[in-house]
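Working notes, beginning with the structure itself.
Of the protein chains in this complex, one is absent; all others appear in place.
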Amino acid sequence: MINFNLFVLPFSLGLLYLILKIGKDWYKWITTLSPVDKVKFTSGIRNPIQILISLKEVFFEVLIHRKMWKRNPLLGYMHMSFALGWFLLIVLGNIESRFYSGTHLNAPYYPIFLKFFIHDKLVIFFEVYAVPRFFRFIMDLLLLYILSGLLLAFLKRKKSKWFGMKQVTRYQLTDHVALTTLWLIFPMRLLAESFTAGYYGSGGGFMTQPLGNFLTWIVPLPTDLVAYTMWWGYSLVLGIFFVTLPYSRYMHIPTEVLLIFFRNFGIKPKKWYSGYSDTEVHSCSRCGVCLDICQMNLAGIHDSQAVYFIRDVRDKYVSEQISRKCLVCGRCQEVCPVGIHSDSLRLIKRRELSSGQDADYSFVSVSTVRTAEVVYFSGCMSHLTPSIIRSMKGIMEVAGVSYLHLDENRSICCGRPLMLAGKDRQAHDLVEFNKKLIRDARAGILVTSCPICYRVFKEEYNLPIRIQHHAQFLLELVRSGKIPLQSMHRRIIYHDPCDLGRGSHVYEAPRELLGKFSDLLISKEEKNNALCCGGSLGMFEADHQQRDLMTNGALDSLLTFGPEILATSCPLCKKTFGKMNRVPVKDLAELVFESIPDGRIRSASGSVSVPFHPELSSEAESI
Amino acid sequence: MKDFGYQAHRDNTIDFEKNDFRIARFLLEREPSLNLCIGCGSCTGTCSTGHFTEFNIRKIHTLIKRGDTEMARKQIRQCMFCGKCQLICPRGINLRNVILGINRALEKI
Partner (left out) sequence: MNKSTIVVGGGIAGMTAAGELSRLGVEVTLVEQEQISGGHAACWDRLFPTRRPAEEVISFLREQTDSKVNTFSGRPVTEILHHESMFTATLSDGTILRGESLVLATGYDLFDASRKEEYGYGIYDNVITSAELEGWFKNHQPVRTKNGRIPSRVAFIHCVGSRDEKVGNLYCSKVCCITGVKQAIEVKEALPACDVYSFYMDLRMFDRNFEELYFEAQKNYGINFIRGRLSECSENEDHTLVVKTEDTLTGKPMKMIVDLVVLLVGFVPRSQNTQMLLKLKLITGNDGFLQPEDEHNGDNLTRIPGLFITGAVKGPVTIANAVADARATALQVYSFLHSNR
């Protein structure tokens, strides 16, 4: 018995091409990892524990699609039916085929087209035994399972709302070809197997056999010829799918596996494009989960969401404009089921596309006049919100903190606004100037009122002292009893600034602080799901009307439960929300200052500042 | 246009017949909001760089619109990009994108 037929060629060649192509890509991506990451990779693949952890994640995320389930059960079911269903079909099909061929060395196509090769009459013998019957049952069940997912996938393109999505991704030509062939694979298999079972009157399972009998009965053509054509069709769609897969969104299937391994080996996004970036980019399934949550929708921007940006990166066609049309708020990263760092990728592209113009900051003269326990860096923006600065100074006077307001008269920008424009090299100079100033003040703590500054101090400055946003600093002062507060009994909602919340993971300190003197409301979208105020310095391509639309959208959400005051901890958020005049907007520092009993402020003003020794508790460090 | 080479005396006139408006056109196309400027000076008055040196963003982009890019070439690299100018502009000009555009234009044109 020769288990070969010409129709297996499209499948076999397609599969061969796919394997070679993936192999080549993986090799390229692994070899273009940064040197540090290469070391991590080579040690990672020698570590059985890391391999096991990665495999476990592959099982849960690639086959079960756990994150999709959490998002929407229908979406989860759809993805799992395809992934797990097909995977089991292949694995069990292999086992089943061994049972028939009696050898472990089957051609790759043999299990796929098994029903074609085993239709001869001898097989009827197996019908009476439990094992082949079990396989027939289970293979039909799996096929049915995948077909049910297919039905859902079809529905998703029509009724995306049922899947918790308002928008679906717009696809490219390769995506359409791959999608069509993918959707055809399983119906073709069903038809091929059914016709074959129908023609021979045996060999089918609970679904394929009755369907085959029925089809044989109604189709007025020679059934063996129809069956054979169907096998050709099945092989062809498989072959075409395999060849188009590397050029379509379905490349995410193999790539995500590699990405999971990379991540578990401790590889993280870098500042420049590397094999890791390539892996992330090819892991995007264009599922479109990042579309609905993007606030740019409100501004009528529909061409620059993470999924489209990543697609452009993959196609090596990213315009400067698209790279800069983004709030860099990080919401899409939070919801991405694959865990792609789309903000990092966006900044990488901005760096690449940034003009070569060097900066000239030779005009900056740095000299610190004196030393203090606390260096207070209010940030450029806070000079436009003087109430924040005044409140901070007032509070520090009440608490008896000796402080130096580093950027009182002239402020050297922290550098992050330049970095958001892709000008990291130019930002470096500013970082050095500020570092020198901060070091010269010989302070124990650097406190800033601006989350943009805070994030860059934490991430880029490498300072040997504690760095705190004033939310954390004020909380410590309150906890240690240095500032007395009286309750203001106001209904307050807190807005998480992007760089303090998602950017620096400071969620609890501001809430705990507000809870000490006000009635803090819970917000619809908060913490890692908080909306951007719309004023982001990361956005370059929105005009003021578009920004207003995004700001009003965020306010609609924040004002749902009717707060009396909108609290935030960022001068930029304060200005942006304040513009709309829909609710009083106050910074945490202002609210704390207002809650200090009047008597304490009077007695403190004019007093000599006394040294301040912060309590370095582990609890305080963790906020 | 014929290149007359080195000019001993620079003409101080904004000469619309001689000046080069390519950068102005490039900028206005890239960031149309630049055309909204009424020259109030808020941007320059608040400018973080302007507190240290004579950098004047209003003059830079106004001169570019007049076809004179000399000041931009000398000074634009001093911008620290902090965004205060944009946060204060009463006409809602997207100034940080204007500055990026000037960088790009000076490189390309």
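By written order: A and B. Residues from 1 in each chain.
Going forward, a residue touches a chain if its C-beta (ideal position, glycine included) is under 8 Å from a C-beta of that chain, and two chains touch if they have at least 3 such contacts.
Source: prediction; values computed, not measured.
Asker: Quick one: say which of B:C47, B:I76 or B:L106 touches the chain that got left out.
Answerer: Checking each option in B:C47, B:I76 or B:L106, the one touching the absent chain turns out to be B:C47.
Asker: Taking the full complex into account, find the residue in A:S148, A:S387 or A:N529 that is in contact with the omitted chain.
Answerer: A:S387
Asker: Would you write out the residues of chain B that touch the absent chain, in ascending order?
Answerer: With respect to the unshown chain, the touching residues of chain B are 38-47, 50-51, 54, 56, 58-59, 87-92.
Asker: Residue-wise, where is chain A in contact with the chain that is not depicted?
Answerer: These residues of chain A touch the chain that is not shown: 383-387, 390, 544, 548, 574-575, 578-581.
By our rule, only the chains that are shown with their structure count from here on.
Asker: Per the centroid of Cα atoms for each chain, what is the distance between chain A and chain B, given in Å?
Answerer: 38
Asker: If you look only at chain A, which of its residues touch chain B in the complex?
Answerer: 320, 324, 355-361, 363-365, 380-381, 383-384, 409-413, 417-418, 421, 423, 430, 535, 537, 540-545, 572, 575
Asker: Please output the residues of chain B touching chain A within their complex, sorted ascending.
Answerer: 33, 46, 48-49, 51-53, 55, 76-84, 87-88, 92, 94, 96-97, 100, 103-104, 106-107
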